[in-house]
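What follows is one structure encoded as structure tokens, with my remarks underneath.
Every protein chain except one is present and positioned as in the full complex.
Letters A, B and C mark the chains as written, and numbering starts fresh at 1 in each.
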Amino acid sequence: MPVRIWRKPLDLEKAKPPKGEIHIIKDRCKGCGYCIEYCPRKVLEESEEINKRGVHPPQVADESKCVVCSFCTAVCPDFAIFVTEKPCEGGC
Amino acid sequence: MVQHENIFHPMEVFLRKSRIPHIWCSGCGNGIILHSFTEAVKELEMDLDKIVVVSGIGCIGRVAGYVNMDSFHTTHGRAIAFATGVKLANPELTVVVISGDGDLFAIGGNHFIHAARRNIDIKVICANNFNYGMTGGQQGPTTPLEAYTTTSPYGNIEHPFNLVHLAAASGATYVARWTTIHVRRLTASIQKMLQKRGFGFIEVISPCPEIYGRRNKMRTGLEMMNWLKKVSTIKNFSDPAKAEVSREKIVIGEFVDTEKPTFETILYETIRWVQEKAEQGE
Amino acid sequence: MNEQVEPPQSEEIRIGVYVCHCGLNIAGSVDCTEVAKFASQLPNVVLAKDLRYTCSDQGQETIKQDIKEHKLNRVVVASCSPRLHEPTFRKACEEAGLNKYLFEMANIREHCSWVHLYNRREATEKAKELVKMAVMRVALLQPAIENEVPIKPEALVIGGGVAGIQAALDLADTGYNVYLVEKAPSIGGRMAQIDKTFPTMDCSICILAPKMSDVGRHPNIKLLTYSEILDVKGYIGNFKVRVLKKPRYVTEECTACGDCTKVCPMIAPNEFDAGLAVRHAIYTPFAQAVPSTYVIDRELCLNKENVVVCDKCVKACERQAINFEMKPEEIELEVGTIIVAIGADVFDPSTIPQYGYGRYSNVITSLEFERLINAGGPSGGKLIRPSDMEIPKTVAFIQCVGSRSERTGKPYCSNVCCMNTIKDALLIKEHWPETQIYVFYVDIRAFGKGFEDLYRRARKEGIIFIRGLPAKIIEDKKTHDLWLIGENTLQKELYKIRVELAVLSIGLEPRKETELIQKLLTLSRSPDGFFMEAHPKLRPVDAATGGIFFAGCAEAPKDIKDSVTQASAAAARAGILMAKGKVTVEALTPMWVPEKCKVCGLCVKVCPYNAIKLDEESKKIEIVEAACAGCGTCGAECPFGALVMRHFTDEQIFAQINAATEIDADKKIVAFCCNWCSYAGADFAGVSRMQYPENVRIIRTMCSGRVAPKFIERAFARGAAAVLVSGCHLGDCHYINANYQTKKRIERLWKKMEKAGLNKERLQLTWISAAEGEKFASKIREMQAIVKSVTPEEIENAKKVFEKALEP
Partner (left out) sequence: MTKNRAVLTGEHFLSGDLACAEGALAAGCRFFAGYPITPATEIAERMALRLPEVGGIYIQMEDELASMAAIIGASYAGLKSMTATSGPGFSLMQENIGLAAMTEAPCVVVNVMRGGPSTGQPTKPGQQDVMQAKWGSHGDYEIIALSPNSVQEAFNLTIEAFNLSEAYRVPVFLLMDESVAHMWEKVVIPRAEDIKLVNRKKPSVPPGEYAPFRPEGDDLVPPMACFGEGYHFHATGLTHDELGNPKTDSPETQFNLVSRLCEKIRRNVDKITKTEKVMLDDAEVAVIAYGVVSRSALSAVKKAREKGIKAGLLRLITLWPFPERHIAEFADRAKRIVVPELNYGQIVREVERVAKNASIKFLPKLGEDLHTPSEILKALEEIE
């Protein structure tokens, strides 16, 4: 069998992919679900909470997976979600 | 997940804050088109004082009221004629018409083909949701054959326009078609159109779940967006005449990207020439 | 249709027979003079001699003079396997003015003397009968003019490692157009991963990169990276190859500035660094990659199907070189020759639980070592222990991991590991002199030029060589140090040595794509799984299939020097064909006999190369000479004898069967073996001196597909005890799928024999490849039981059932 990759790369910390912080303006959300469906990393999920419009705004399922591609912002029709990059801990 | 008061949505700089949230239904593609347009303006770092957004009547017609720029909401179908006046009066302005399939190609069709013919430097973005949404979902010039609307209860019997073919045939120098799921490419395409001189046209096929989707087996925005994702194939610079839009297949991409002297360039050139001749005449 | 040279009908057949001693190889267990004397009595034989070395120059001179003096018009040489010297003797006949198709060989060495070393009498009797079979067949041979096939002066090199690169450069410099197809995004192969090379301690990438850029810039080389071979059709000189060019999603505009990879949010282990470093979704495998254009790994990239979700790279790319709409392309190449240089994979030591690779972090492979010690590698050239990133004070190298061991199924020696370890040890000593280094070995193989003094230098530097691989490695959980426990077989004492880092010197194994390439190019593989060369000594870089050559580790594990040598050899060999521009193809294609043809189309169905066109209206068959490979399947299928297979006509084979079953047929096995696999397998048994009973008579056909049911029926009709039909393994057939027809025919015959009440066991079907000598020998031994169990009534019964097959 060819080379099997099992080890954690040695420079994993150094690579530091971007980490995202997700901001949701809950009351603007109209519950279309686009951000949840099309997030390539499945970071968002539907929340239990009901907003002013009687819909379930998204909530963050696993913020660590967010790589700030910001497709949720691009595909949200209501300007209800955006992502800011977390400053990397311990300096980049 | 944080709800800071002082952190603003990055696009709010380009929006009329007091008017947000907007009136469009849940899942409607118009919001995505507005976001894509403002993203393009942001990427190009354009001077907001020098942009005029003109819109016609219909759901997307309200878009002019949502941008933090000079904007005008004209009568039904007359956005392009109005924009012609604006552009000629002050060619320094970037004039962008954002309107719907009914407004631009039914009542406004005449103005569209002539503006394209003249290749006047106006940018047109058409939100094509296959029907008249604002008035409750009537068939329009782009409604697919056999689709159900309030005025085609037995299925639409009219052959729809192929908008990119129409625009290309009329003489537009930039023609593209995207859908709201291909929002990154739409933004790039809008940027390219804004930087280019001449009559630019981008058709954006966008979901209308509440009105059109409801009557055509696509009740939710997700169903429509996933349908768009499934059936779209990108064929850049293929023949616009063959750029099919049907239930099974939608051909998207850039179709025309040529250069042609624009109407106002020739006009102002003539004016300069006439005035020079007149001065020599004295 | 090539014209048929008709001999004057009335011409008297004058056969010359030469029985070769081959030193003692034949004479040692066969009485050659008695065989020659026997041959002289055979019909049409006008001259019979026995010579010590027929294949020598004066042996060939003797034949030539005899042809002229005695006006011989047929020649038989009884000596070694036709696969070895048929071309030699054919050339001799041609030089004497005799059409080379009027020559036949009897294989009395590999099929007789070597396999019956200890019963001279039976061996001599068998030799006589083999000569008689040859004489009866040679009488019926017809002269023929070989067809000429144009060779396209373009070559295809599969694999962009150092071997592929060298072959491509040599061919391109000679002036031929070369297509270099490489699966990875960049050429460079294994060598690009290595830090230093032995024995010269050059920096590997420094000597490889210039060659790589030469390939990239060479006007005659069309580089197809990130591409795979889909399909190969055609034959020597006229291969049609379909290549799948996978989209890179980055155009040639890319200047490899790297801005995109900086902003790409997705990361994954970099295969090039054996997973020790990370790369992004848009990346270049290594700095000196050729082509330098970046590539996007769509599995890792966020953009799936045709929706662009993240366009950070597109925005970062100033030259707008990123295009997600690129589609896979299928390219059709027409080439004359192919060089297979697909290299080798490394053995995965996690299948040896005792060494704990995959569980103990400080057990690394030699490939991982190469990347760690490499300045461009993940640790910037510092050899560090993965557990705590410290430089180890004691290092152990363990040899023969996945080589020379039955348990791992890798019995062969991987050739490069010993020297690689010695080089690595010296590298450590060079950077960190006080490091204590142990090398656990079985035999140090420093056989090459300059190898021995590198080995001596290593010992001088204080590297301790311990003969005896550790039986087990135990990890000290706290310090992650490793205890190596084993036996020093020289000093006959056990050892328990503590080291901070253990390097497994992993062996090389065939690529997982070897299977696919073998099927596409109808190649064969040696037992160790690498490709089998036409002849280990005389044609080491040729494949058995014409027009195809090997270079590098694809053919067997070897070091860079040998790979490059082989690459230049392969290029030269390919150059010969392309320089000549044409090659003569053996005149084995069928001749159509219109009167007998019923235009039933059976032949069209079985032809693996669809080289037979059937025209309904004009009721005519047309044989596309250029496409036909001469396997004979159509000839065997045609029930009306409308297709005469040149040089393997029915009469010629009947003559051999008759000769083989003349004396006590009821004790004999008539064996039909295909030239490319089973006949070569029988040769291999001979070369390996495997002894088996001598009551088998082997008849050679180009393919098992040529063996028509009537041949088997004739053998039984003649009272043969048993019949063996043997071909290449299904799927490995030299003629694509001709052996499937054999299977169908034998199964039909079995049913017929059962219905007729005959013992079906008397007809055996088996698949023996060129390397399975042992399988052939044991098959013959196994069939003795059947031969013994056959009763005279069964023989008579079979004769009656198949007597119809006796008519001509």
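Keep in mind that, in the parts below, a residue touches a chain if its C-beta (ideal position, glycine included) is under 8 Å from a C-beta of that chain, and two chains touch if they have at least 3 such contacts.
Because the structure is predicted, anything quoted here is derived from the model rather than measured.
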| item | value |
| --- | --- |
| Chains on display which the left-out chain touches in the complete complex | B |
| Contact set of chain B toward the excluded chain (per top definition) | 16, 18-19, 48-50, 52, 54, 62, 64-65, 68-75, 78, 81-90, 92-93, 110-111, 114, 267, 270-271, 274-275, 278-279, 282 |
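The criterion applied here is as follows: only the chains that are shown with their structure count from here on.
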| item | value |
| --- | --- |
| Distance from the mean Cα position of chain C to that of chain A, given in whole angstrom | 53 |
| Averaged-CA centre spacing for the pair chain B and chain A, given as whole angstrom | 30 |
| Chain centre separation in whole Å, for chain C relative to chain B (CA means) | 63 |
| Residues within chain C bordering two or more other chains | 307, 309-310 |
| Junction residues of chain A - those touching two or more other chains | 38, 71 |
| Parts of chain B lying in touch with chain A, wherever the complex brings them together | 1-4, 7, 9-12, 15, 20-22, 24-32, 35-36, 39, 180-181, 183-184, 187, 220-222, 225-226 |
| Contacting residues of chain C [partner chain B, same complex] | 305-311, 314-315, 325 |
| For the chain A and chain C complex, residues of the former touching the latter | 1-7, 9-12, 15, 17-18, 38, 40-41, 67-71 |
